[in-house]
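First the structure, then my questions, so here it is.
The complex appears here without one of its protein chains, the remainder shown in place.
All chains are identified by letter, namely A and B, in their written order; residue positions are counted from 1 within each chain.
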Amino acid sequence: MGTTIFDIGEENRTGLRLPALDVPEKSLTELIPAELIRKEDPKLPQVSQVEVVRHYTKLSRMNYGVDSGIYPLGSCTMKYNPRINEDLARLPGFAHAHPLQGDELSQGALKLMYELGEYLCVIGGMDAITLQPAAGAHGELTGMLLIKKYFERTKELHKRTKILLPDSAHGTNPASAAMCGFEVIPIPSDSRGLVDLNALKAHLDESVAGIMLTNPNTLGLFETDILEITRLIHDVGGFVYYDGANLNAIVGRARPGDMGVDIVHYNLHKTFSTPHGGGGPGAGPVAVVKKLEPYLPVPRIVKNGNKYSLDYERPHSIGKIHSFYGNFGVLVRAYAYIRMMGDEGLKAVSTNAVLNANYLRARLSKVYKAPYDRLCMHEFVLTTKGMSEEIRTLDVAKRLIDYGVHPSSIYFPLIVPEVMMIEPTETVSKEELDYFADALIKVAQEMKENPQILKEAPHAVPIYGASVRRLDEVRAAKEPILRG
Amino acid sequence: MPYPKEYRYTKEHEWVKLENGKARIGITDHAQHQLGDIVYVELPKIGTKVKQMQEFATVESVKAVSPIYAPLSGEVVDVNRELETKPELINQSPHERGWIAIIAPSDLKELDHLLTAEQYEQHIGA
Partner (left out) sequence: MAVFEFIPNTPEDQRKMLAEIGLSDLEQLFADIPAEVLKKFKPMGLAPMSELEVSRLVGQMAAENAHTQRYVSFLGGGIYDHYIPAIIGHLISRGEFLTCYTPYQAELSQGTLTWMFEFQTMVCELTAMEVANSSMYDGGSALAEAMLMAKNVTGRRRFLVSKSLNPHYRQCLETYAWGAGLELRDVPFTETGQLDRAALQPDEISELAGLIVQTPNFFGVIEDLSGLKDLIKDAFLIVSVNPISLGILAPPGLFGADIVVGEGQPLGIPQSFGGPLLGIFATRMSYVRKMPGRMAGRTVDADGRVGYVMALQTREQHIRREKATSNICTNQALMALCATIYMATLGRRGLRKLAELNLQKAHHLAEKIAALPGFALRFSGPFFNEFVLRTRKKPSRLLKALRDEGFLGGLDLAPYELLDGNNLLVAVTEKRTRDEMDRFVKILKGA
């Protein structure tokens, strides 16, 4: 427990033999000035290959992934990651291609990227796209830069200083806006859990550069006023940015472009099944309406006849936000997924994602409090407030671990105190949904009958995956130990 | 924990104690209870000039960051360096040893805008 690779091994063990040098060897100091040569080797481990494999195998067994069971993190869309995608991304023509090998030698890669871009534009109802951003937040930054560039060209930048942000917006939105020098204006939700239109109207003037929103929002509720919201923003000359984190609720049946939004980012590692990898890599392509197209990052992928090429001749582009073209390996996986599902499949995705969430909500709101007692979309929120004097949502989450399931998101969004945000996705079976609901209901019972067992959770029951008891986060924050 | 009658309070849960014309500042027992275990305090720089209700420090727990607002306008003349190694003092003794900074106030009339202990207790629904 707590063992790192540094605790293993011995002097002179190695995990890989290298071939011998096959050219005449020169002395190091002949090639590099002595003061630039490293005097002490970095203290990396010295382990045999067997020890490497056993150590990382042990580590993997201390993790819970989508492959382990339901993983209902809200707005993360932890759906099954099809293994065919992994095989396809590893094909040598993709995995071992160099980004600078030239257009002629990369037609397959460029074609894939071009077609993926086209499909994503149709899925979102948008006109043009960049695949360069490496994550959703990276896409948000791109969106903010596009808006900034537009107003620079219309000479309005000095007055367009504000980005409106509903408090039901997704996590990274405020930081992304701030990184571009915009002032963030929070807009409260009303009692319906939706954007408060009166509060919104109070801020509408020409100092507004735009609004960033998620639809459905992070309470899992569809913003029914969306058409009016986009109209109001456009009336003052602002842009509407749509955070695609929750696209799984409407994919294949409704499109943000048709709701009047101007910029959309997609999370390929959410809606489009690419794996989360412990925190990445993801991809956050950004699609726009025609009037923002000139500002998209370079290079653009263009098609002439049946030849594809990288086009850098975009004088008004914001430039680059990634050293090459984005997370190409992730794009391959998303492309394969879209081709496998087709229109029919994507529609079935949203149908079942929303069905599964509502089923859980129906079962659980008998025991927990659902602050919004109505149909949800692909996710919903519950709260434990008022259920117990001594037990908090954190304790419920930790006890759930003892039942062998991953807890939902907790304490986000901040609008609802002691909140749980639950998104099952469409790749969960009804039996697993019932198991999850049964476990949560049992925990609610334990809250009354045996609260101590929640407070001490998790109990590190070996079969179920938690390898440690509750970890001391206060200590980690007060005395940070960030390296071995 | 009772709220000292000679202190004044802000709606944002700061307290002020006047000592020889200077204002000692901290956060209330209610605030530290809400935040949980405090792990880090970002102290202001000595010499910083502040306006009333301007953010001038932050207090962090594991999962939350709380801005601290200057209850009075003036200049920061001293900070509680003990908090750099013992941020938990704010939890243990929020009204005394867990003080955060001392301000030389520029306009004592601003005290009229602040709450008395009774008003503060009402504000937090004690």
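Rule of thumb we're sticking to: contacts are C-beta pairs under 8 Å (C-beta built on N, C-alpha and C of every residue); 3 or more make two chains touch, one makes a residue touch a chain.
Source: prediction; values computed, not measured.
Summary of contacts with the chain left out: across A:S189, A:S309, A:N327 or A:T384, the touching residue is A:N327.
Checked against the hidden chain, the listed residues A:T161, A:S207, A:N352 or A:T383 yield one contact partner: A:N352. Screening A:I233, A:I338 or A:V396 for touch with the missing chain picks out A:I338.
Taking the whole complex into account, subunit B touches the unshown chain at residues 40, 60-65.
In this text, only the chains that are shown with their structure count from here on.
With each centre defined as the average position of its C-alpha atoms, the distance from subunit A to subunit B rounds to 38 Å. By the touch criterion given at the top, residues 411, 473-474, 477-478 of subunit A touch subunit B in their complex.
Those residues of subunit B lying in contact with subunit A across their complex are 37, 39-40, 60-63, 87-88.
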